[in-house]
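Excluded from the complex is one protein chain; the other protein chains are retained at their positions.
After this line comes chain A, so read on.
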């Protein structure tokens, strides 16, 4: 903690150090993650996780909870190992990941431009906003059976369902990003003589990146959720289909095992999004 405070002061507050060019500032002594605080946090997190899993295992072993309903960590681990080495994992993963990414991509490709138009043109917004609001008030997952009816039980029905969820999240985030841009930037842009195009591409769009990214990260979570949910209704393969089958055949251990797989992919997806976000917003650090 103390080191990070000192660093902060060194770069931002203390004028004599701030006056030095970047290459002359004092170098950090240690990478930030090797601080005592960081190690303490990781240790406590590991202990908490172990305690939770241990309690679960214990509760089932002692008969406080029925293993048929709740399974237990050791069984889940066994099921996970089986699933990961079994014949279905490759096809299931390919199906769900493809649906998630395609649906997400399609939603972004539609949502960002629409959000830009909505944020930029008040007249357009006034005309279409009620339609979008009504569409959003409708729970899209309830439309999943219709998408399956229209586009079949293959991947395309999931891709379209996901896109319909993601585009709205991304559109709203983009619109609000554009509308909440610092008016000083717009004023400066006008005063310096920007063309409409420069104003949009060099001030408004980059200024909205943080807001757009919050929409993208939310969209990624919902894309995975949509894929798994729609697969549970009807699918030929995929993690959702596996969950539906295992729960219908009373195998909670197998259900949890698939959930672990889904969770790992969800974390990877979010980590990837954060990495892009950090890359685009280096200037914030």
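By our rule, a residue touches a chain if its C-beta (ideal position, glycine included) is under 8 Å from a C-beta of that chain, and two chains touch if they have at least 3 such contacts; residues count from 1.
Here, contacts and distances are computed from a predicted model.
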Per UniProt, what's the omitted chain called: "Chemotaxis protein CheW", "ABC transporter ATP-binding protein", "GGDEF domain-containing protein" or "tRNA uridine 5-carboxymethylaminomethyl modification enzyme MnmG"?
"ABC transporter ATP-binding protein"
Out of A:68, A:264 or A:281, which is the one that touches the chain we can't see?
A:281
Taking the entire complex into account, which one of A:149, A:187 or A:268 touches the absent chain?
A:187
Where does chain A touch the missing chain, residue by residue?
11-12, 15, 18-19, 21-22, 182, 184-185, 187-188, 190-195, 198, 202-203, 206-207, 209, 281, 283-285
